[in-house]
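Here the complex is missing one protein chain, while the rest keep their positions.
Think of it as A, B, C and D in the order they're written, each chain with its own count starting at 1.
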Amino acid sequence: MSDAQPPRASEPRTRIRRQRRLLGAATSQALRFFGAAHRHRRRRVPPGAPPDAMLIPQDAPRPRLQWISFDSQGCSRREVSDPVELHAVLGDGRVDWINVVGFGDEALLRRLGEVLGIHALAMADVVNAPQRPKVDAYGDRHLIILRMARLEEQGIDLQQVSLVLGPGWVVSFEEHEGDVFGPVRERIASDASLLRRSGADFLAYALVDAVVDGFFPVLDRISDSLEELEEFAIGHPEPETLARIHSLRRLLLLLERVQRQQRDAVMLLTRNEHNAFGAEVRPYLLDLQDHAIHVLDSLESFREISVGLMDIYLSSVGIRANDVMKTLTIMASVFIPLSFLAGVYGMNFEYMPELGWRWGYPVLWVVMLGVAFGLLAWFRRRGWLGSDAPEPGADAERRRDP
Amino acid sequence: MSDAQPPRASEPRTRIRRQRRLLGAATSQALRFFGAAHRHRRRRVPPGAPPDAMLIPQDAPRPRLQWISFDSQGCSRREVSDPVELHAVLGDGRVDWINVVGFGDEALLRRLGEVLGIHALAMADVVNAPQRPKVDAYGDRHLIILRMARLEEQGIDLQQVSLVLGPGWVVSFEEHEGDVFGPVRERIASDASLLRRSGADFLAYALVDAVVDGFFPVLDRISDSLEELEEFAIGHPEPETLARIHSLRRLLLLLERVQRQQRDAVMLLTRNEHNAFGAEVRPYLLDLQDHAIHVLDSLESFREISVGLMDIYLSSVGIRANDVMKTLTIMASVFIPLSFLAGVYGMNFEYMPELGWRWGYPVLWVVMLGVAFGLLAWFRRRGWLGSDAPEPGADAERRRDP
Amino acid sequence: MSDAQPPRASEPRTRIRRQRRLLGAATSQALRFFGAAHRHRRRRVPPGAPPDAMLIPQDAPRPRLQWISFDSQGCSRREVSDPVELHAVLGDGRVDWINVVGFGDEALLRRLGEVLGIHALAMADVVNAPQRPKVDAYGDRHLIILRMARLEEQGIDLQQVSLVLGPGWVVSFEEHEGDVFGPVRERIASDASLLRRSGADFLAYALVDAVVDGFFPVLDRISDSLEELEEFAIGHPEPETLARIHSLRRLLLLLERVQRQQRDAVMLLTRNEHNAFGAEVRPYLLDLQDHAIHVLDSLESFREISVGLMDIYLSSVGIRANDVMKTLTIMASVFIPLSFLAGVYGMNFEYMPELGWRWGYPVLWVVMLGVAFGLLAWFRRRGWLGSDAPEPGADAERRRDP
Amino acid sequence: MSDAQPPRASEPRTRIRRQRRLLGAATSQALRFFGAAHRHRRRRVPPGAPPDAMLIPQDAPRPRLQWISFDSQGCSRREVSDPVELHAVLGDGRVDWINVVGFGDEALLRRLGEVLGIHALAMADVVNAPQRPKVDAYGDRHLIILRMARLEEQGIDLQQVSLVLGPGWVVSFEEHEGDVFGPVRERIASDASLLRRSGADFLAYALVDAVVDGFFPVLDRISDSLEELEEFAIGHPEPETLARIHSLRRLLLLLERVQRQQRDAVMLLTRNEHNAFGAEVRPYLLDLQDHAIHVLDSLESFREISVGLMDIYLSSVGIRANDVMKTLTIMASVFIPLSFLAGVYGMNFEYMPELGWRWGYPVLWVVMLGVAFGLLAWFRRRGWLGSDAPEPGADAERRRDP
Partner (left out) sequence: MSDAQPPRASEPRTRIRRQRRLLGAATSQALRFFGAAHRHRRRRVPPGAPPDAMLIPQDAPRPRLQWISFDSQGCSRREVSDPVELHAVLGDGRVDWINVVGFGDEALLRRLGEVLGIHALAMADVVNAPQRPKVDAYGDRHLIILRMARLEEQGIDLQQVSLVLGPGWVVSFEEHEGDVFGPVRERIASDASLLRRSGADFLAYALVDAVVDGFFPVLDRISDSLEELEEFAIGHPEPETLARIHSLRRLLLLLERVQRQQRDAVMLLTRNEHNAFGAEVRPYLLDLQDHAIHVLDSLESFREISVGLMDIYLSSVGIRANDVMKTLTIMASVFIPLSFLAGVYGMNFEYMPELGWRWGYPVLWVVMLGVAFGLLAWFRRRGWLGSDAPEPGADAERRRDP
């Protein structure tokens, strides 16, 4: 991660500029995603349609099926073009993982569902993304719907990933390329891995674990954004900052809702009511549940902090206004009495003895300077003068030292 | 949906104007509806009246009964004028759906209730709309009261729809024309439909599903309104905008309350305590429950966003005030010292050497211009001058480039 | 209800005046009531006193006992002066309803309790009003404590009403005259009524139902007040308006708390753990529970709306302040430069060529008018000029038309 | 209670002064108490110490043991100096109540615990006050820890009172003099009292009841304070008022937390899982539970009202600021144009025809007065002039009358 090194204080401008770029990207992307979620809703099955209808967008990529089959002895990997080949999956005594990417062929997906005995409603939930993260049991097939968060160049990608766990096999569905399963594939390839010595239930656990842990880099990014926004809220209380706080809050609201449902799904897995998981997987599920709770806790903290950000922003705006008003008050209060004095001696009365005095003019200047400095001293004593909001501690320091 | 295409940024005024028209319509309509709900409460049965009293407004349309009867073989459809004809419904081995529109004939409704064995309290709940969305069991008759949301030309229509599920038949009641059951009717008409091969419980499920899914277009409309209001809150923080935010919040409060009860009703259906639904319908009910939860989740997010809107609005008002004050401060601070100087040399002292100097007047002009530009430079350095709230990033950019 | 007709827009002043009178009455009355509740607390039994102590205020009216006895055959009604006469109530095979109004005779009330076998603690709860709405079982005597809301001339009367349901009889206690049981008495008098063919449990249900439904007119009144206060908050953001919002919120807090307990009491009735109610009454109890939930829902919505009112009020105050500041800014910004120019040519330098020019004075006027109109044009372009907060839509309209 | 009579409107100043004195006393005392609670925490057992360690402050008063023994026949009362005498308490067939005041002798307290068979942890909880209000069972000894509120001259005293209920006896512990058990002692002394005819469980109930009811006078005092603070927040929005609102809120937070735990403790008593109480005491426990809920309800209402107070205060501050700004705007707007006019005719152009006109000076006065009154009229029409925030109703009244 390129911004892991601590920001150097000597280059605040550069850092802020870099941050702005990243944050701008992140939030606009997040909003873009939000918009995308929106478009998904737009292409939602119309009210009253059959419940197993699939609505596939025109430009959906054609499905690619990758079949990884392994047992403790070895591991094979191949591409599958027709789901019928997958009949071999059933009852072959090995663990099989079929990864499906892209939904651009309804017939193929339906055939896949028939070959592996997946309920039509489950297939509809897989395809009509985004669904609520959840766990459903259809006999001994278990549908697990999750949301996978990945940091990308331009922001956060938050696509739905669906797992179906059957006896001895797991099918995973992704709408487009880009997942967090790379390390799992590596562990399968390694002979020493616990994965290779375990069943399909452990594979399913490992995949869910990768999805849940995939949120941690996103949390780190958001935490960075919050800290920078805090500096902005104090130092640059401008409408743009407000808009950023607001879009970050919307992003947090979205993530928290998704993650709350995800945690509930994980807790349902852990309770294991349908005996989908063997006893030896249970400690791992508890560990997984811990991670899910951790992610949700962090998101909740972030939201509370973002509420505080709003307060800071509003208060900074108020202090700025105060500053403007102080300037006006000082300028006006100092010069208005002086102008009055000048006005007095600009009067045209015939009998104004001061006008004829030899030292009248210089004496008046002395009086006017006296008034001006008197007022300034009074303002200074009230603390309205000097650098904006003097550090009172520094003040105390100064008094103590001499 | 005519506004599905993305708004073009090149025409903001037109878009805002269109949006304002739609939104104005939507919210005023929503408020009109709210008022209507009000009037309903006004024509509520007076306290202490018999619990099965029906209170039917004078101008209620006369009931129209449409009877659709089908089995896997075929499907017939006819209008019924006297409920007595419906005796044939009971135990005919087919699935019957009677759709009643309009409550303008109490005697006819009571007769209908007697023919089909619907409890008098259930009939009262059907007629005395709006009731809370709920599910009640009266023996093997199940009363399901829902609220149906439909986007109309002038806004959102939110009428009550009541279903009574009996053995082998469903009766649905609507107060006035306009429902979301069109696609269900089409599926009944289609020989290949799952509906035709299933029982009355599946029909009831399909109707409830259509009602719940009918909220999705309303959600899309509200989401659009929220986004436009966000722009308004930043760009046009005027009382009118505040009134719109407030009425949208009232609408969201209403919808959320209704939808929370609706979700509870759907969850009660899913639990199926009274065995109203067969086992093969259960996966569909779980799917339905998912949709209801999704709708409620969205409404809750919308409400949280609308709270943020208020913050943005208030903050924009504050920034505007700040802007006004800055203008005043700059004008006054620049000209008050100059006026003072002019006042000084307008004085009538006899001995004011400067007045007699040859270059006194032009020198004073130079001094005054110097003071003015000095103050302006100071204001500029404090960031009070220039375009409202200069983009600090742009500023940094500019400095880096030359 | 005299204000059932929709308010005419042509007479806003009159309507507001009428509303103010009613509202003022309602809230001050509500507060008076609140104060009364207060006084009740003041005459509370002192800490440490025996738990069955009755504390009866000096000026309490003497009890009046009205005895209505009925079965499906007929109905009799008489006044009772000594509770001993009520021995006839027990086991007479008819349904008996004794309505007690006024608590001004402790001995009589204690005798009544003994005759009917009511526990001393129950009698203390009946008399030491106001208690929390609740349901208590003392063997086969059931104490139901409710709060009865009635719209009166000067406001809302919210007195405690207590029911004791025994086998075959109901006793109701009210502290002073004025209840919502009129329609129930009429239904008892009517031969066709279901009440006459049912037992004491149905009578108890009917009384509770009347109390719960009695809140609906109060809700309508509050809803009206909220709408008017909304107009006030936008149009008249004055301290008086704030005080009204605050007292309405206090009233809503009070009503919501009372109603939450009332709903809990009703739900306890519905659960019917002590078999106080027969099976045929159960659907009616569910209906009753629905009404109680509806009342509470409305009150909760009202409270959320009242919170929004506060926001509107505060924002209106801010917009007013903005308006004042804009006026000052425009006046000062226009005239301060002009005064400066006048000051310049009021100076007494000997060599000021402009002073001698023939057209100096008129040219200066032209310059000054130019400056003034330039500034006004600039203010207009920023939208600070013109009617307060111009409707931007109207503005757009205007531009489009010519 | 001396302030039970309604405050007279004719003496607001006196009333406010009196109130301020009382309130100041109450809140500062409350804070003093809070500080005291603090000091208690300070003398807390250090982390890692044995769990039954007692930490007794240096200046703790020596224990005084009062032993009241009674049955239906009679009642005796004596002081006990050595706990060993209390062996007679066990199994003497009478009800015994030992009241211990002061913890200044650890050895004596430990001996008391041993004689009566009280667990060392229970004794530690009794002494190391303040503990959370709670109910613990140690075999057939039940420890009940409560907080006792008493209005005193200078404020609210909130000391811990602990009860241990054993078979046939009750021990109560207080840290210092001053309790709410006086009336209970009187009831024990009275031959006719139910207490004398009941067991130790009823005595324990009576003591807990006295503690719970002791909160009611405190509630009345707080309610008075809230009402007065409301007037202050509208009429005197000064920092001092803010500080008072804040300290009242802290007091309410403290009381609510304590009372929530107290209510939970009372509900645990009512559930009576350990059969500490006989069946005939159960109705009384339910009554007690009611009182505890009532106290908590009131405290919650008070807190919600105190939140509203803050809103009122902030809004009053805003209205004040508005008032100040209006004054400035009116003064400046009226005189700035006039000064400009005067400045114009103070110019020294050679050709200014008006200067030579005969009536120029008086005409200018007329013009200036016209401008001034025109502006004042315009301000008046906007409602910025006149008494602060004119009652709009009165305004309407005035227009209607003539």
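General observations
Everything below uses one rule, namely that a residue touches a chain if its C-beta (ideal position, glycine included) is under 8 Å from a C-beta of that chain, and two chains touch if they have at least 3 such contacts.
Being a predicted model, the structure only gives us computed values, none of them experimental.
Of A:Leu108, A:Ile234, A:Met267 or A:Leu376, it is A:Ile234 that touches the chain left out of the display. Within the set A:Asp52, A:Asp96, A:Asp136 or A:Asp209, the residue that contacts the chain not displayed is A:Asp209. In the full complex, chain A contacts the hidden chain through residues 4, 180-184, 187, 193-194, 206, 209-210, 213-214, 216-217, 219-220, 223, 230, 234, 283-284, 286-287, 290, 293-294, 297, 300-301, 304-305, 308, 311-312, 314-316, 318-319, 321-322, 325-326, 328-329, 332-333, 336-337, 339-340, 343-344, 346-352, 384, 389, 391-393, 396.
Touch with the hidden chain on the side of chain D covers residues 13, 16-17, 20, 24, 38, 41-42, 44-51, 119, 121, 124-125, 131-132, 134, 136, 138, 236, 238-240, 242-243, 246, 249-250, 253-254, 257, 310, 313-314, 317-318, 320-321, 324-325, 327-328, 331-332, 335-336, 338-339, 342-343, 345-348, 352, 354-361, 364.
The criterion applied here is as follows: only the chains that are shown with their structure count from here on.
Work out the mean CA point of chain B and of chain C, and you get 26 Å between them.
Averaging Cα coordinates per chain places chain A and chain D 43 Å apart. With touch defined as above, residues shared between interfaces to two or more other chains in chain B number as follows: 314, 318, 321, 325, 328, 332, 336, 339, 343, 346-348, 352. Taken as a graph of touching chains, this assembly is arranged as a line, each chain contacting the next along an open chain of partners.
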